[in-house]
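Missing here: one protein chain of the complex. Every other protein chain is in place.
Take a look at chain A:
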Amino acid sequence: MLRRNVRLRREYLYRKSLEGKERLRYENKRKIAEALQEGKPIPTELRNVEAELRAEIDLEDDKTAVPRSYIDDEYATATEKDPKILLTTSRDPSAPLVQFVKELKIVFPNAERINRGGQVISEIIESCRSHDFTDVILVHEHRGVPDGMIISHLPFGPTAYFGLLNVVTRHDIKDKKAIGTMSEAYPHLILDNFNTKLGERTANILKHLFPVPKPDTKRILTFANQSDYISFRHHVYEKRGGPKSVELREIGPRFEMRLYQIKLGTMEQTEAQTEWVIRPYMNTTKKRKFIGD
């Protein structure tokens, strides 16, 4: 099992390394195809390779035309099965954190919560792999306030580290009647303003935590990015007055997330390569936006 995983990871890394060359070939093929279509002469730098590339163009079909990006290769088969999530906390969680994790369990469909006890992270991940979980989410806290979330995709997938800010849990709102119960239908997702490459990657990681919903569900989960702070909101809507009027009712916890690291291995693989890490002490950090506009 271990060896299989190692092999798969190596394959993935190898294919990723080839990606550059693939991309180049694809670009050249595209140029040649364009030139042929428009009737223009083929650009001179492609004259040597033109013949074989043209042959390849003829043999291409829809799936092979566009080069596969292997960045999200971990999620290549993710859409075939519904995701299965495990939720835990750091060690010795306080009562508010336990409540928050309980809420999160209802937010993510198909999620299981376990007590952390004294387990080591590697143990948890091993058992998850053997039980066919697709994702593990770990929640950290500071004096009762949840302040960190680590989302790890399981076979050997990427791990995203988020910091949580401005957390408002359902338990904070004392009036139970006002807030009502939480719907557990598979939700629709709204991912707003994830425009850069890193944003696309983060969007993918967040998307694949949820299963394919029915088209007519009333439950909406929103991840809205604003200057690198992702706002999480949970609404249920009603279309009462007609097709154009929408009434939103907020349920569920709300928090801001701030991505600070993406690693290319699971949580336990501390030596894994970091895909991206936040640089707060860089001089131009203030000016730059990494996830969206």
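The rule is short, and it goes like this: contacts are C-beta pairs under 8 Å (C-beta built on N, C-alpha and C of every residue); 3 or more make two chains touch, one makes a residue touch a chain; residues count from 1.
By definition in this document, contacts and distances are computed from a predicted model.
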Ask   = The complex lacks one chain in this depiction; which UniProt name from "U3 small nucleolar ribonucleoprotein protein MPP10", "T-complex protein 1 subunit alpha", "COMM domain-containing protein 9 isoform X1" or "Trafficking protein particle complex subunit" does that chain carry?
value = "U3 small nucleolar ribonucleoprotein protein MPP10"
Key: Option from A:Ala35, A:Val98, A:Ile220 or A:Ala272 whose C-beta touches the chain left out   = A:Ile220
Ask   = Given the contact definition stated above, which residue among A:Arg129, A:His208 or A:Lys263 touches the chain not shown here?
value = A:His208
Request  = Name every residue on chain A in touch with the hidden partner chain.
outcome  = 77-80, 165-166, 188-192, 203, 207-208, 210-213, 220, 222, 224, 226-229, 231, 233, 235, 237, 239, 243-244, 246, 248, 254, 256, 280-283, 285-286
